[in-house]
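The complex appears here without one of its protein chains, the remainder shown in place.
Letters A, B and C mark the chains in the order given here, with residues in each chain numbered from 1 onward.
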Amino acid sequence: MTSTLSPVTLKAVDAPGQPTPSPQLEELYRGFERELLVPLWTEIGDLMPSSPRPAAASHVWRWANLLGLAERSAELVPVGRGGERRAIALANPGLGGAPYATPTLWAAIQYLNPREDAPVHRHTQHAFRFVVEGEGVWTEVNGDPVAMRRGDFLLTPGWHFHGHHNQSDRPMAWLDGLDIPFVHYTGSAFFEMGPDRVADRSTPARSRAERLWAHPGLRPVSQADPRPSSPIAAYRWEHTDAALREQLELADEGHAGVVEPGHAAVRFSNPTTGGDVMPTIRAEMHRLRPATRTAARREVGSAVWQVFDGAGMVRVGEREWAVTRGDLVAVPSWATLTVVASDAGMDLFRFSDTPIFESLHAHRVWVETEGNPE
Amino acid sequence: MTSTLSPVTLKAVDAPGQPTPSPQLEELYRGFERELLVPLWTEIGDLMPSSPRPAAASHVWRWANLLGLAERSAELVPVGRGGERRAIALANPGLGGAPYATPTLWAAIQYLNPREDAPVHRHTQHAFRFVVEGEGVWTEVNGDPVAMRRGDFLLTPGWHFHGHHNQSDRPMAWLDGLDIPFVHYTGSAFFEMGPDRVADRSTPARSRAERLWAHPGLRPVSQADPRPSSPIAAYRWEHTDAALREQLELADEGHAGVVEPGHAAVRFSNPTTGGDVMPTIRAEMHRLRPATRTAARREVGSAVWQVFDGAGMVRVGEREWAVTRGDLVAVPSWATLTVVASDAGMDLFRFSDTPIFESLHAHRVWVETEGNPE
Amino acid sequence: MTSTLSPVTLKAVDAPGQPTPSPQLEELYRGFERELLVPLWTEIGDLMPSSPRPAAASHVWRWANLLGLAERSAELVPVGRGGERRAIALANPGLGGAPYATPTLWAAIQYLNPREDAPVHRHTQHAFRFVVEGEGVWTEVNGDPVAMRRGDFLLTPGWHFHGHHNQSDRPMAWLDGLDIPFVHYTGSAFFEMGPDRVADRSTPARSRAERLWAHPGLRPVSQADPRPSSPIAAYRWEHTDAALREQLELADEGHAGVVEPGHAAVRFSNPTTGGDVMPTIRAEMHRLRPATRTAARREVGSAVWQVFDGAGMVRVGEREWAVTRGDLVAVPSWATLTVVASDAGMDLFRFSDTPIFESLHAHRVWVETEGNPE
Partner (left out) sequence: MTSTLSPVTLKAVDAPGQPTPSPQLEELYRGFERELLVPLWTEIGDLMPSSPRPAAASHVWRWANLLGLAERSAELVPVGRGGERRAIALANPGLGGAPYATPTLWAAIQYLNPREDAPVHRHTQHAFRFVVEGEGVWTEVNGDPVAMRRGDFLLTPGWHFHGHHNQSDRPMAWLDGLDIPFVHYTGSAFFEMGPDRVADRSTPARSRAERLWAHPGLRPVSQADPRPSSPIAAYRWEHTDAALREQLELADEGHAGVVEPGHAAVRFSNPTTGGDVMPTIRAEMHRLRPATRTAARREVGSAVWQVFDGAGMVRVGEREWAVTRGDLVAVPSWATLTVVASDAGMDLFRFSDTPIFESLHAHRVWVETEGNPE
């Protein structure tokens, strides 16, 4: 264990709810420090607020800037054993410089040069890839090559061996999402190396996992047990796009399905349970019709949104950003979120740590309604 | 309650494990009868066998014969309020003439003349339709018109209003499967009439339920709760066929997926839970390659198989039948089943009461393996 | 398979909703018979009623009569291998003379002479014992001797070996409850013999299972997995009595807990899941204060009640009986039940098949309330 021992430091202050400062109180506080103790009464305001006051801030990262830096990294930083991945992570400005998009979620741009391999490893952290543009890379998950193309959402659940290889003559970049911060924080990280190169160099259009599992409402009889993570290695854009389009068409015909007027959304799910794709990560695709504004919404847990297509505005609390393809926004817990599509409409990918809170019966949602304004 | 009171009748017999017959014993038995009592010791052999000895028999029903009688019924028997459906049910020869394919399952051919309606009603019994041939009928489930075509598997879960209407100029027949016997036996039947005719006369190629739910691994975010029955109104043949084909192709490439060599199978599932389509009914499609013989198998619970395509042999216990398209076979609980495809291969639809046993922790399976011959 | 093949017999009748009788229709019906088919339209009234119309009747059996016949059996009928148990079962008058208290439940008086053994066996049927009077017998469950005393509720979950032995100089009788009819109907019965005599002749006051498991809210850390049936071998009267008494005292103090005024009730539960004691059987103890009348209630599923103490009236549908200690009443599915305690109050044991319906999402309850009279 390499952590250095941190001293406790306490100060008596003259404030409401606090004991009157005095030499005796100071002496008591020195006693606390010696024994590695901290009183509740000096900390309760921060620790137990009336509603969540997360350290994480809302923030936007521009895809153009990420891509530029990734391209430059491709010239300077080799991919290989040890560093493992050419991945560059969002560092939330409220989280002390750690590579955490939110306290629980990792979001990074990953970049592979033509013909490059990222070595095989596995870890307990759950991972996905989302492709905002490009193609040509195959990720191999437990030996199964999975093609990556614009709009696809790909899974690498915990403890599955995986590597990537660019089979094309062009570089490719994509979004990596993981629960690295949560796993690090809770002390549940295990990691194991595999081969330095991906073994199977084939380039099938569909993975074996898809051929077995990606049929609507159908399961192989030979695989009857529930699984903690989805066995569908890739959720293809053509299906996601169709599902979103049909929700909006159903709404036009007067039927239920959309989240709210002009706002369709699908959740990527685990067909063996109906639940989220992985135990700690929820992933969804949202489509806003031109000029649609979502109802303001607060939710326990944090999320990252990425614009997939179109453009618009994202407002989080008091801050607002114009966003376009590839831009990423971190939304802290219980922050008020509103999204507005431009006149061209907007498609957004979203991932969040919601399953953690649902599993632990700690999820809460507030949605703006008539008579319930923010 | 219309049941007549049944007298208990007991007879003292001179048999191993039985008390010695005597006038006193006879007098005791008369006392039992007066008080509506029956001793265990005279019944235990039947009631508590070493393994299931169901009253139901294995039996085959020929589709050609069913269809002929259904066509004749179409001339003589109108469809309407009161009789509700032109459905003709398999009556297992072991079950006293009741319209039960097995003790828990109902299987019937249903038949609609051109332009005919079957009136709208709902009931707690869970129902499905499976289409072995033909098209032109729409079943309306809670107001949603669902097209019926060869190979499609359609759901009408309990307490959903539904009616059928033939929108074509040709008659159509299909297989109805329900849990009528189980619901009747357990005293849980409720029934309510709706309109005499189906309200929505539209003929969409896909139901609204499919447009919302039949996307692989995708759920509408607006419908997040689990449901006891699948919201997918129709499982289309194109998907089922593709899933079966790909299992066999994966096997050819050396990968897992099939049940056993030459035998692919998919289970229709509830995407909100990963479980069976309805709480009491499991439904599957099986594909056997030419000349494939399945391993002998015994399973707690009963099933009905229908040949969808091709031909072959079905052996249940000591009995064996050559079967072809549309033929139906009842398989009692714990009966030993083997299926053999002809040189043309065979596709079979299967439904069973397995979810009852799995829910109640009473399911058992025995499968023939090397060193474990029957 | 010993079942004889039953002929199907159909008759054309001139009735509303039925096709017009004619020679052609008769010929059609003969065709149905030949092919072992039955049309829905002749059966739907019985099969699919607007609410459950079970074949089972409500009925009362008098403990005094049962006990008298059991005593006489003790003189004439030995207990041993083959007959297995000196158990005499209630035969519901609506169920054709079968030893079924209801379509799913078996209820019997079992009787052991002084120093007598009932041989060891196991079966998939779930069983319990409830002791309305007497003591001196130990039931051995998977080798663990479990004392039986007035008020105790004892479990023998499916596939647990068990035998009984009377270690006293007095005979003892008790109530056996099982799911024999359900298991028989569904074809899921397995049975295996053990030794002819119970091996462990010790007579501990508490079983090992109780010592390990019967501590409120405490589980052994070494046994962390959920189990389909409760590991508590015996629920002792002192606990049941205290729980009922305290519910009524809480009500007197103005707090929640009772089912309704004057009516306390506890459910025996599986501490590893919080659910019912066994997958198919619910068991409860009810206490009515003097002159309390329960609200009329209908419920999907059938039940058997036994008066444990006191006296009163039980009304089921249109029928009503005065009942006293030990008397048993069968309550069919969806029959309207009201219980009224005498001026001395009344304690009642109840068991039912409710878990079957809850597991299969088929449970319904109707309770009389103000503005909702029967």
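In this text, contacts are C-beta pairs under 8 Å (C-beta built on N, C-alpha and C of every residue); 3 or more make two chains touch, one makes a residue touch a chain.
What you see is a predicted model; the values in this text were computed from it and never measured.
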Shown chains in contact with the undisplayed one are A, C
Residue of C:V198, C:A265 or C:M346 touching the missing chain in the full complex: C:A265
For chain C, which residues lie in contact with the unshown chain of the complex? 208, 211-224, 226, 230, 232, 235, 239-240, 242-243, 246-247, 249-250, 253, 255-259, 265-274, 277, 284, 286
Suppose we count only contacts with the excluded chain; which residues of chain A make the list? 1-9, 16-19, 22, 24-25, 28, 31-32, 35-41, 43-44, 46-57, 59, 61-62, 65-66, 69, 72-73, 75-78, 80-99, 103-104, 108, 123-125, 158, 180, 183-192, 228, 279-280, 300-302, 317, 332-334, 353, 355-357, 359-362, 364
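One rule holds in what follows: only the chains that are shown with their structure count from here on.
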Using the contact definition from the top, classify how the chains connect: line, ring, star, complete or other. line
State the pair of chains with the top count of C-beta pairs in contact. B-C
From the centre of chain C, which chain's CA centre is farthest? A
By Cα centroids, which chain is closest to the centre of the whole protein? B
Chain B against chain A, contact positions shared by both copies (same if over half, else different): same
Centre-of-Cα separation between chain C and chain B, whole angstrom: 29
Measuring from the mean C-alpha position of chain A to the mean C-alpha position of chain B, what distance in angstrom results? 44
In chain A, which residues are in touch with two or more of the other chains? none
